[in-house]
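A single protein chain has been omitted from the complex, and every remaining protein chain is retained in its original position.
Coming up: chain A.
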Amino acid sequence: MQPIDQAFQQKEGQRLIPFVVAGDPTSQVTLDLLHLLQEEGASVVELGVPYSDPLADGPLIQEASERALRQGMNLTKVLELARTARERGITLPLVLFTYYNPILQFGPERLVQEARAAGINGMIIPDLPWEEGKELADLAARQGVYLIPLVAPTSKERIRKIVRGARGFVYCVSSLGTTGIRQNFAQGVEEFLETVRQESPVPTAVGFGISAGSHVEYFLRHADAAVVGSALVREIALHQEALQDKDKRAAALDSIRGFVRGLIPAAPVKS
């Protein structure tokens, strides 16, 4: 079974999908974080490929991308990082979160092959809507890699056609706007999530703005998994120096571990 499908068969009501920018602040730190997230029981991890023009992202992920780019991170190196993670015992499903242009330059066909070889199980491409992504979705599926489609509160009648052929899970955007930390979500978000759930042949995950355990708990009533990106990225940013200092690393990782633990509901949430 595809690892993403498998992940959605376990931990119902407690599924967390954390997002980290690969190479923020270094590749070694990203590897440490992957181990941490695996130990804490994340269902899937989104591995962000840093990009010069991340127009779906708010300031926190923009800054994380800039930090990673300064380290010389790029798509090729993210794949190497994934391969290393697999060699070092990371078994949880990995999903690339990348803008389209780096894929275009890498070559879509070559990417899906090398992604598979590196142990990548899925891809989320925030600037590749359904119409533009159909062929890439097929190309990826032939390698057993899922192109995860996004739906938004504004998708309306588009929802049906987007989710129809979905594989893995459907990513529901919680609110109008970019990624970030927010307290208010789109009006009617529950109805939107229930609609997607009803239409979708695969599980749903919800993301954008989810930054606290209470948010996760709330959203798990209406979706099969919750994505936390910017809030985790902020924690990493707060500890970026300590994470690179061998004397302070353990304490910094513990602090982040505490944050991640606080995101996962203690008991399964009923939908």
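Quick note on the criterion: contacts are C-beta pairs under 8 Å (C-beta built on N, C-alpha and C of every residue); 3 or more make two chains touch, one makes a residue touch a chain; residues count from 1.
Keep this in mind: contacts and distances are computed from a predicted model.
Participant: Using the UniProt record as the reference, specify the protein name of the hidden chain from among "Cytochrome oxidase subunit IV-like protein", "ABC transporter substrate-binding protein", "Tryptophan synthase beta chain" or "Phosphate transport system permease protein".
Facilitator: For the chain missing from the view, the UniProt record says "Tryptophan synthase beta chain".
Participant: Of the residues listed, A:Thr30, A:Ser155, A:Ser211 or A:Ser230, which one is in contact with the missing chain?
Facilitator: From the options A:Thr30, A:Ser155, A:Ser211 or A:Ser230, the contact with the absent chain belongs to A:Ser155.
Participant: Return the single residue from A:Gln10, A:Thr76 or A:Thr91 that touches the missing chain.
Facilitator: Counting the whole complex, the residue in contact with the absent chain is A:Thr76.
Participant: In the complete assembly, which of A:Gly23, A:Gly48, A:Pro93 or A:Pro126 touches the absent chain?
Facilitator: Answer from the full complex: A:Pro126 touches the omitted chain.
Participant: Write down which of A:Val145, A:Val173, A:Val227 or A:Leu253 is the residue touching the left-out chain.
Facilitator: A:Val173
Participant: With the missing chain put back, which residues of chain A would touch it? List them for me.
Facilitator: Spelled out for chain A, the touching residues are 51-56, 58-59, 62, 69, 74-76, 99-110, 126-132, 134-136, 139, 150-156, 158, 162, 173, 176-178.
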